[in-house]
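A single protein chain has been omitted; all remaining protein chains appear in their positions.
Order as written gives the chain letters A and B; numbering starts at 1 within each chain.
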Amino acid sequence: MSKLSLLTSGIIKNNPTFVLVLGMCPTLATTTSAINGFGMGVATLFVLTMSNIVISLVATQVPDKVRIPVYIVVIAAFVTILQLLMQAFTPGLYATLGIFIPLIVVNCIVLGRAEAYASKNSVTDSAMDGIGSGIGFTLALTVIGLVREILGSASIFGVKFMDSDGILAFVLAPGAFIVLGYLMVLFNKLKSKIS
Amino acid sequence: MEYIIIVISAVFVNNILLSQFLGVCPFLGVSNKVSTAAGMSGAVVFVIALATLTTYILQYYVLVPLGIEFMQTVAFILVIAALVQMVEIILKKISPSLYQALGIFLPLITTNCAVLGLAILVVSKEFSFGGAPHMLNMVESVVYATSSAVGFGVAMILFAGIREQQELSNVPKAFQGTPIALITAGILALSFMGFAGLV
Partner (left out) sequence: MAKESSLKNMVSTLFIVCLVSSTLLGGVYAITKEPIEAAAIAKTNSSISQVVPAFDNDPSADVFTKEFDGNSYKIYPAKKGGEIVGYAVETFSTNGFGGRIVIMVGFNLDGTIFNTSVLSHSETPGLGDKMVEGKSTFSVQFKGKNPADFKMSVKKDGGDVDAITASTITSRAFCGALESAYEVYKLCVQIQTNKENGNE
């Protein structure tokens, strides 16, 4: 596979959210607005790429039976670094995303890519894979956030486009499930049209 | 009285799954049958109760005294992973029948974000149950976490019941699988919103 197709595979064909249905908790919880979704996506992209790189570097040295604990420690370390950096430089966003930053540790996408890809492939390929999946996740979260923001608070990226409060339910929990469900339907339709 | 409020609030009003989105992966993944959903819920309640107790002790008797609260995420996930492994081994030895019922779900629980999520929540946030907001003490933490886990179970079993019925109905092709499950979950979340204001 060429480097470019490694990158794009995570965006469309193996989109973590719409196709693999991984990492649902942050997807549903942090997409109350487009900017929040984007922030969460980028945070995950960072952890995913860094942990993929480190894990592909050390994979050959790690005994098979302690593989998973080692991966978890590596991922948790990067998540903590991210937490500290965000507290220092983007405190507002950190406060909004709250508990879902530490929960990147248990996001199945990160451990999934580490186990399924990074542990068996070269450093550059793993980095590419991490960036690709990360971008796919970020795009998905931004789109969900955008739809929920348009419907739920009548604004786009924080800018009001009409003088109205929007349909409250879309910002709250039920809206998250329903918007994601319908977007998945749309994604399935488009994919079957293309192929 | 306070404990009753904690339980009602955690199970219904602030249902961990439907209003806080913790543990959605198993919610969608293993909710095809009521029996598996019940098994998973049992395992989750068991592990969450133990994990919250352990991480509470870890936080207040190790991390805080040493001034290394920033190690929280790493320490908690390691303890939870080890705990799940240990529960699996012990259960296999002392109660093979319980192990048969819960065993296959245990490995999945390490990456159930409800476990880590609750462990972090109870030591980082103030709660107010009728009274003034305060940090939870050990007993309150465990009660809150366990009842949240029960709330997870309630939502999970209800959802599995609905999905069993859905199997028999004619769902449009593009909606089959996860999309219809998500939309159903949305409607379930909508009905759980009716509990808001109960406490």
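Here is the rule we go by: a contact is a pair of C-beta atoms (placed from the backbone, for glycine too) under 8 Å apart; a residue touches a chain by one contact, two chains touch by 3 or more.
Since we're looking at a predicted model, the values are computed, not measured.
Residue A:84 is the one among A:84, A:116 or A:156 that touches the chain not shown.
When you scan B:71, B:108 or B:154 for touch with the missing chain, the hit is B:71.
Mapped onto chain B, contacts with the missing chain fall at residues 68, 70-71, 74, 78, 125-128, 132-133. The omitted chain makes contact with chain A at the following residues, 32-33, 58-67, 69-70, 73-74, 76-77, 80-81, 84-85, 87-89, 91, 95, 119, 152-153, 165, 168, 171-172.
To be clear about the criterion, only the chains that are shown with their structure count from here on.
Chain centres here are Cα averages; for chain A and chain B they lie 22 Å apart.
Interface of chain A with chain B (complex): residues 21-26, 28-29, 68-69, 72-73, 76-77, 79-80, 83-84, 99, 102-103, 105-108, 111, 169, 172-178, 180-182, 184-185, 188-189, 192. Remark: chain B residues 18-25, 27-28, 70-74, 77-78, 81, 110-113, 115-117, 120-121, 124, 174-175, 178-183, 185-187, 189-190, 192-193 touch chain A in the complex.
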